[in-house]
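Below is one structure. I have some questions about it.
For this depiction, one protein chain was excluded, whereas all remaining protein chains were kept in their positions.
Naming follows writing order (A and B), and every chain is counted from residue 1.
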Amino acid sequence: MTIIHSSPSAAAALEQFDIKNSTAIQVGDLYFFSGMTAIDLSTFEVSQADVATQARITLENFGAMLEDMGLSLDHVIKVNAQLADVTEFPSWNAVFLDVFDAPYPCRTTVGAPLVVGEIEVEIIAASTPRK
Amino acid sequence: MTIIHSSPSAAAALEQFDIKNSTAIQVGDLYFFSGMTAIDLSTFEVSQADVATQARITLENFGAMLEDMGLSLDHVIKVNAQLADVTEFPSWNAVFLDVFDAPYPCRTTVGAPLVVGEIEVEIIAASTPRK
Partner (left out) sequence: MTIIHSSPSAAAALEQFDIKNSTAIQVGDLYFFSGMTAIDLSTFEVSQADVATQARITLENFGAMLEDMGLSLDHVIKVNAQLADVTEFPSWNAVFLDVFDAPYPCRTTVGAPLVVGEIEVEIIAASTPRK
């Protein structure tokens, strides 16, 4: 087991928000991640932009954290997204298809009241890439 | 890793809905699936029936996709269900107990605003059956 308490790319932002849960924990070939939202990793502010922009920032945050671990968005196998407004699914879906490359990860999307922001995303990654 | 981009049983329906995420991705002994709802795999329509019927169709869809992969509903270890109306839990629970056999999978059920339909289900399966 490897515990990534705080990925270098995200460490300062997560500390700013006093987030103490681990960023990711690896068990064997699987990497389980904490939920992430559209926190700007340099300004430490949650984006107030539209859901498409927030979705892109959130996935890019995962991309930066995965790179810290020697992985990339190509290693993501599962994406769970919760939207504050589920009718925004098409906007989220467009970003998902743009940020990831085929073959795409598995994915589930539902609506949910969120702690902050318009989208909360959680991922599972694998030690080998999808392609 | 094995990526099941589109299970033969579901391929035509998923293409009809322009669903591009992978159906399932296997890592070692675990198979992670995308969320599924009550899409009729032959008519390509989302069921407008009551939640019990939609739940049954959804689980049968997983059954068909698992069979494509040489597995069955007996290989499911984890079920996450989201209900558009959480007070329908008893109807969903009855279908869960009818479609699966003991020992039952692990399960979590909560309510959520859904993209389509009355129920969204996500599963994890294993390479060995529960019984």
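Following the convention adopted for this analysis, a residue touches a chain if its C-beta (ideal position, glycine included) is under 8 Å from a C-beta of that chain, and two chains touch if they have at least 3 such contacts.
Predicted model, so just to flag it, every value in this text is computed and none were measured.
J.: Residue by residue, what part of subunit B touches the chain that was omitted?
T.: Within subunit B, the residues that touch the unshown chain are 28-30, 77-80, 82, 86, 89, 96-97, 102-112, 124, 126, 128, 130.
J.: Just the residue numbers, please: which parts of subunit A touch the chain that's not shown?
T.: Spelled out for subunit A, the touching residues are 1, 3, 5, 20-25, 27-28, 30, 32-35, 80, 82, 112-115, 120, 122.
Just so we're on the same page, only the chains that are shown with their structure count from here on.
J.: Cα centroid separation between subunit A and subunit B, in whole Å?
T.: Inter-chain centre distance comes to 24 Å.
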